[in-house]
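Before any comments, here is the structure.
All protein chains but one are shown at their positions in the complex.
Take a look at subunit A:
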């Protein structure tokens, strides 16, 4: 790097300045944001909704105009010129500034919502008051910090989604996938729950429910207060509860079998949606080293163990002992969980041992930790206590450490520093489950096109999950990795048409053989001898 950097210092930087129209567009977007900042500092705006509309419109229009002036005049194709020269997208000064600002926002949002103007008993002020008109329009209730967050989140996915559509307009996979995440965010995450809240009344008492959020992502779904309100809401409530359980055990495994985890992670999920749209400029920042991969596997599976224990403990704590009162008791439930885990573990060990290779040991450790913990729970817990913890302590810790700090503050706040899928890669327990299945029992793979790879590294660089795609492609191996979210970008940026995301037969999906074509057959046999 030394000569390269020196030469740049000598003769000036490569072009990375913004065009005038891009600057104006940024200014417009910033002005929208500025209204929110002013509101946060308690500048009084009349609560008519005009200022809110102005702010949201200015932000969206700014982003869309910026995209227009960036991409519209160019031929369709890959648009990565200058990515590593721009400070915002290469961990430079502006990248860090954006990281600090986002992180700050999340800290306030999660831990100090009163600074945003939240008032428990009505009479919101500040930013939250600014959003009251919209919230009342949708659900009839005043806004909360979560409503503000949800609205901004949706605007971000929509506006940056349009940017993404422009950028990848030559690629129909990317177009359709992006329209899908935009739709699911707007309808399922934002509008439907608000309308559901509007329906609530004497007979109906539905909890806030984003239908596409599946356990363990919504780790709270089976908590006492939610289950109670589901059950107390008649048929609709029961249907939702059953849907919640079915989506974990039936719907998601089936879809993952046919399409890989991408059906969720890059087509439906809100976290994924934000990462793919607003986070698209940061995908190249993910760490591709083997070390990062090792850390990833430990952390994400620990989170999975953590959430399994937490949820089991929470459900366990509100169930009774008496079968005559309710068929599901503490012990039936616990045996059920132990049985299910044993089944999955036994299946993987019996049939998939080879694919798991070294990971089998880690899986075994995880399994036994859970089982021992569960048995311990049963033996040593008293009413209201699990082990030594008060019931609910585990759950609080989970929601603080994982739900807030990891998924929000680090996961999204660090986009410009660690890449756009930090949470999805290192933290998300849903991704861990889907990934486990994708690796072992799914038709999805990324096929490598014979011997065409030139090892250029575009695919690895732009893989947001930090997968070293090239390492497989240059050997002619298919990519079957549990972390792959199927965003399709590796395939899009490959200049030689080497990669294809596809669903096909299970047989031969994971090539343990290197099938580099181009060489004569006898040699390939020799090369494949391990």
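The working rule: a residue touches a chain if its C-beta (ideal position, glycine included) is under 8 Å from a C-beta of that chain, and two chains touch if they have at least 3 such contacts; residues count from 1.
Everything below uses one rule, namely that contacts and distances are computed from a predicted model.
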item: Options "Transport permease protein", "Dihydroorotate dehydrogenase B (NAD(+)), electron transfer subunit", "FAD-dependent oxidoreductase" or "Cytochrome b": UniProt name of the undisplayed chain; value: "FAD-dependent oxidoreductase"
item: Per the touch definition above, residue among A:27, A:176, A:231 or A:245 touching the missing chain; value: A:176
item: Touch with the omitted chain, as defined above, among A:163, A:421 or A:470; value: A:470
item: Residue in contact with the excluded chain [from A:352, A:378 or A:500]; value: A:500
item: Touch residues of subunit A, complete complex, unshown partner; value: 1, 3-4, 7-8, 10-16, 75-78, 80-86, 170-173, 175-176, 289-290, 447, 449-452, 454-458, 460-461, 470-471, 474, 488, 491-493, 495-497, 500-502, 504-505, 507-508, 515-523, 526-527
